[in-house]
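Note that one protein chain of the assembly has been removed; the remaining protein chains are unaltered in position.
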Amino acid sequence: MGVDKKRFLNQYEAEGLKQVMPEDFPGKVIPGGNGGNIVVTTLDSVINWGRSNSLWPLYFGTSCCAIEMMQTGAPKHDFSRFGFEVARPSARQADLIIIAGTIVNKMGPVLRRLYDQMAEPKYVIAMGACAISGGPFYYNTYSVIKGADHVIPVDVYVPGCPPRPEALLEGMIMLQEKIKTENMSKKVNPIDGFDEGK
Amino acid sequence: MKNEDLQNIIIGLGTDLKFSTEASEFLNIIVPKEQLHSVCSQLKSNPDLKFNYAFCITGMDWGKELGVIYHLESTELKHRIVVKVMTEDRENPTLDSVHDIWQTADFHELEVYDFFGIKFNNHPKLRRLFLTPEWEGFPLRKDYVDEANMVIK
Amino acid sequence: MGLEAIIVFLLAGIVLVAGANFMSNMISPKSDNPQKREPYECGIETIGPTWIQFKVGYYLFAILFLIFDVEVAFLIPWAVVYKEVGTVALVEVIVFLFILGLGLLYAYKKRALQWE
Partner (left out) sequence: MISQEVKNKIKTEEYFINMGPQHPAAHGVLRLLLTIDGEIIKNVEPDLGYIHRSIEKMCERDSYQQIVHLTDRMDYLSSNINNEAVCLTVEKALELEVSDRVKVIRTIIAELTRLASHQLWWGVMGMDLGALTTYFYAFRDREMINDIFEETCGARLTMNYNIPGGLMFDIHPNFVQRTKDFIAHFKTKLPEYDRLLTGNVIFEKRTKGVGILTKEDAISFGVSGPVARGSGFASDVRKHHPYSAYDRVAFKEILFTEGDTYSRYKVRMAEMWESMAIIEQLIDNIPEGDIQAPTKAVIKLPKGEYYQRVETARGELGVYINSDGNKNPYRVKFRSPGFSNLSVLNHISKGVKIADLVATMASFDFVIPDIDR
């Protein structure tokens, strides 16, 4: 999780407090990992370790954030230090799709088809304000989808327009930690029930 | 070449062309719909005009009439003019295409058709370039209504 | 001695391959949707018929590759024992390579690899 979130949690435990959910909390709290991060068996931890450290991103840059994604792949902010080295052009061989840029009405079904054609287990990072909520193109545009999570389930949101390479790296590390807490038996496919508005 | 002598040459190319230079840095010529193709081909072929570079073709909705604005430049003689053409009827606006004179018009006219709905006759393949084929309405028209996204001014 | 070795090798091959497949099937989560079975083509459905008659040039390339691939497969057993079999085998291999070289020359002369 994020650096400041970790500092906040450590300081929280230091004072002996426990995170108590306020009664009037409207929504349901979904545990961080897919399928709960309570008990992770040794087999799970081995598989999750392998899976989280070799996520292959897909070549999917639609607009300006793609340049910052390329900068993250470049020598200065190298994302191959964390195992993201191999970027695959075909959706069949990728297991992480970084939505770098605006998703437009005409691009929605294409993005959904690419997501469906990726092999399991697949993860999604929504990079940039456009992928999160339509960003600067929220008002007065007739052709922009206001946020990529109308099309596919998103795991990590990286805000910024465009986000700095370090921000994208932190988002990727967050995704890796999320994968590390996955539990095979309770794993549910994020796309099930997505269209019906889970 | 100065606007005035440009005007004197162009006046002979067609009947009742309206000229104006106020509110714009170039000489504006309003050409009636029927003579668009003949005037434009003469603009290109006339030896002392030679407008061979159409650098900007813009679709326009002036409230009542729809039209297209052509910014033309001559690469040898280094002068520029603006040709405007308008059509009143908004249900089925049609102009004739100038893609055989300037081949860049082929793509720009597709864009004008896509956003303003102006059909261009004898255009090679008139289709929606930017929007999905089943999109109804022409977005850049002033009377395009889209309550979901457009903030009413 | 020969027969048991072959059987052992055969069994080892089958067990390794089947084991790997079974383990990965067991671990990996599965999901199925209609679009997963369609061909992947840059995110768009394929246009026009896809089962059509291809250009013959592709076939020629494949055949020529096959010939020289099999040729190398024949060289490997020789390369393992070339010391014991001495110069007689060496001459045979050179003749073998020469004949296949002729094949390549013929293909080159008939411009099989030219993509007109």
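Think of it as A, B and C in the order they're written, each chain with its own count starting at 1.
The definition used in the following text is that a residue touches a chain if its C-beta (ideal position, glycine included) is under 8 Å from a C-beta of that chain, and two chains touch if they have at least 3 such contacts.
Computed from a predicted model, the values in this text were never measured in an experiment.
Name every shown chain in contact with the chain that has been left out of the document.
A, B, C
Give the residue, chosen from A:91, A:148 or A:169, that touches the chain omitted from the document.
The missing chain is touched by A:91.
Could you list which residues of subunit C touch the chain missing from the display?
Within subunit C, the residues that touch the unshown chain are 41-44, 46-50, 52-58, 110-112, 114-116.
Would you write out the residues of subunit B that touch the absent chain, in ascending order?
Contacting residues on subunit B, toward the hidden partner: 22-26, 52-56, 58-61, 69, 71, 75, 78, 82, 102-104, 106-108, 111, 115, 129-132, 139-140, 150-151, 153.
Taking the full complex into account, what residues of subunit A touch the chain not shown?
58-64, 66-68, 70-71, 73-76, 89, 91, 101-102, 104, 106-107, 110, 114, 136-137, 139-144, 161-162, 164
Here, only the chains that are shown with their structure count from here on.
Looking at A-C and A-B, which pair shares more C-beta contacts?
When the contacts at A-C and A-B are counted, A-C has more.
Which chain is most central here if centres come from C-alpha coordinates alone?
Nearest to the common C-alpha centre lies chain A.
Return the distance between the CA-based centres of subunit B and subunit C, expressed in whole Å.
Taking the mean C-alpha position of each chain, the two centres sit 60 Å apart.
With centres defined as the mean C-alpha position, give me the subunit A-subunit C separation in Å.
Result: the chain centres lie 39 Å from each other.
Enumerate the residues of subunit C that touch no fewer than two other chains.
Correct list: empty.
Which of the residues in subunit B come into contact with subunit A in the complex?
Within the complex, subunit B touches subunit A at residues 131-132, 139, 144, 146, 149-151.
Note which residues of subunit A are touching subunit C in the complex, please.
Checking each residue of subunit A against subunit C gives 47, 90-92, 110-114, 116-117, 120-121, 184, 187, 189, 191-192.
Mind listing the subunit C positions that touch subunit A in their complex?
Going through subunit C, the ones touching subunit A are 27-31, 33, 35-36, 38, 40, 43-44.
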